[in-house]
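With one protein chain held back, the other chains of the complex are shown just where they sit.
Residue numbering begins at 1 within each chain, and the chains themselves are lettered A and B in the order written.
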Amino acid sequence: MKTKNICLLILSLVLISAILIPTLAVSAQQPTPSDDEVNAIARQLYCPVCENTPLDVCPTTACHQWRELIRQMLAEGKSEAEIKQYFVDYYGARVLSEPPTSGINWLVYVVPPLAFLAGVYLLLRAFQTWKRAAKNTAPGTELSGLPVPGLVTGAPPSIEAARPALDDKYVERLEEELKKRK
Amino acid sequence: MSQESNTAPAPKRGVPLWAQIIVWVGLLGLLGLLAGGLVKAKNPILTVGSSVPDFTLPLFTGYEYNNGLEVKLSDLSGKVVVVNFWASWCQPCASEAADVEAAWNSYQESGKVVFLGVDYVDTEPEAREYMSRFKLSYPNGPDMGTRISQIFNRNLGVPETYVIDQQGILRYTQIGPFQSVAEIQAIIDPILAGR
Partner (left out) sequence: MLAQFGFGVFVLTFLLALFSVGAAVAGYFGNSDRWVEAARRAMLLTFPLITLGTLTLVYLLVTGHYELQYVYAVTSNDMPFYLKVTALWGGQAGSLVLWSWLMSAFASAITLRKWERDRELLPWVIVVTSVTLAFFLALSILYENPFARWWQTALGDFVPRMFAPAGALAVTPSDGQGLNPLLRHPGMILHPPMLYLGFVAFVIPFAFAIAALVTGRSDDRWIRLTRRWTLVAWLFLSLGLVLGMRWAYDVLGWGGYWAWDPVEIAALMPWLTGTAFLHSVMIQEKRGMFKQWNMLLIILTYSLVIFGTFLTRSGVLSSVHAFAESAIGPMFFAFIGITFVISVALLIYRWKDLRAEVEMTSFFSREALFLLNNLLFMGVLIVCFWGVIFPLISELVTGQKVTVGPPFYLRANAPLFGALMALMGIAPLSAWGKSTYKTLGRALWKPSIPAAIVPIVLVILGVRNWIALVGFTLVALVIFVTLFEFWRGARSRQKKQNENFLVAFWRLAGHNRRRYGGYLIHLSMVVMAIGILGMELYQTTTQKTLAVGEDIQISGYTLRFDSLAQFPYTDGRIVTRAVMSVFKDGKFLGELYPRYDYYPDGQPMTIAGVRSTLADDLYVVLVNWENVSSAEAPFKVYHNPLVNWLWIGSVMFIFGFLVAAWPDREEEKRAGTI
């Protein structure tokens, strides 16, 4: 198997370097990777035996074995990407927390934004037709009858003068809205 | 509403045809999808009597079949194929492993029966330990990407065993472990005899 060969290659490289440069080997050959290092990768994987449960909290024996395998591979010096790829090769894309962007899987990433943009487009178009309808119908008279607070189309009055007026209108609006609900 | 705008009401339009088409296609598509999912969920297992789709089992190092490092189901036509799913973490599997090996030994000479051990969602070191513990001598390999188990059973649980006849037709499905060698032989012998 390919992965096995790579794994052997890396292992032998590590061994050779251990012989040649003993000082470096101390850091490269850490005793056993800690639980935290294992969990950091396990958290991103899903075991087919317990679907939808991340590997780092899955209690089954199968998952325990997976975690030990991750530990072993870390000890062999493999990177996170290599380990994840190994699991994908061995157990299929379902072990990843998200589908890989290949085949029809790219649909998973494309459809929601497209649908959302379509929604935005429809909304904008609706706004435009509404605006047009409003303009065509009543130029200049649009405000009458609406209890609109603080709608000052002209130059803004000085703040001191505006505030009480604003507040009064605000109360009016509150009362108005309250009345209308009933 | 106090403030009806003083406009002539906009011309009343129904739903445009294109929108109706999209809605109905979407709805029917969704229903079709659910129906498909339902059929799969209702019949997760390959039914006895149907022909088994082809698959290739890569073998663990140390195993070979006809000097090859993988076994293809279509190459085995004319033989009875026993596909046994197992895993090292599965206790019932361990209870039947010796019996499966013994059954294999009883047919090995004739050359008319092939046993395939498929290792389901397992890790290699433990799987190796398991295979050497039970001295499994028939070809064993990992279920890469759970592709083989998906063919037989959507909700596979180990151990499960599927017996395929000489024509590639599924003849028997065993969910759970076998209890004895005789039990396995009683299933294979009639198929071997062409009954």
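Throughout what follows, a residue touches a chain if its C-beta (ideal position, glycine included) is under 8 Å from a C-beta of that chain, and two chains touch if they have at least 3 such contacts.
The shown structure was predicted, so the numbers you read here are calculated from the model rather than taken from an experiment.
Enquirer: Go through chain B and note every residue touching the omitted chain.
Expert: The list for chain B reads 1, 3-5, 9-10, 12-15, 20, 23-24, 27, 30-31, 33-38, 40-42, 145-147, 150, 155.
Enquirer: Write the list of chain A residues that the hidden chain touches.
Expert: Chain A touches the chain not shown through residues 34-36, 39, 46, 48, 50-54, 57-60, 63-64, 92-99, 103-105, 107-108, 111-113, 115-116, 119-120, 123, 126-127, 130-131, 133-134, 142-143, 146, 148-152, 156, 164, 167-168, 170-171, 173-174, 177-178, 180-182.
Keep this in mind: only the chains that are shown with their structure count from here on.
Enquirer: With chain centres defined as C-alpha means, what is the inter-centre distance between chain A and chain B in Å?
Expert: Those two chain centres are 34 Å apart.
Enquirer: Contact residues on chain B for chain A in the complex?
Expert: 2-3, 5-8, 10, 58, 61, 87-89, 121-126, 142, 144-147
Enquirer: Per the contact definition, I'd like the list of chain A residues that touch chain B in the complex.
Expert: 1, 4, 47-49, 60-62, 64-66, 68-69, 72, 88-94, 133-134, 136-138, 141-142, 145-146, 180
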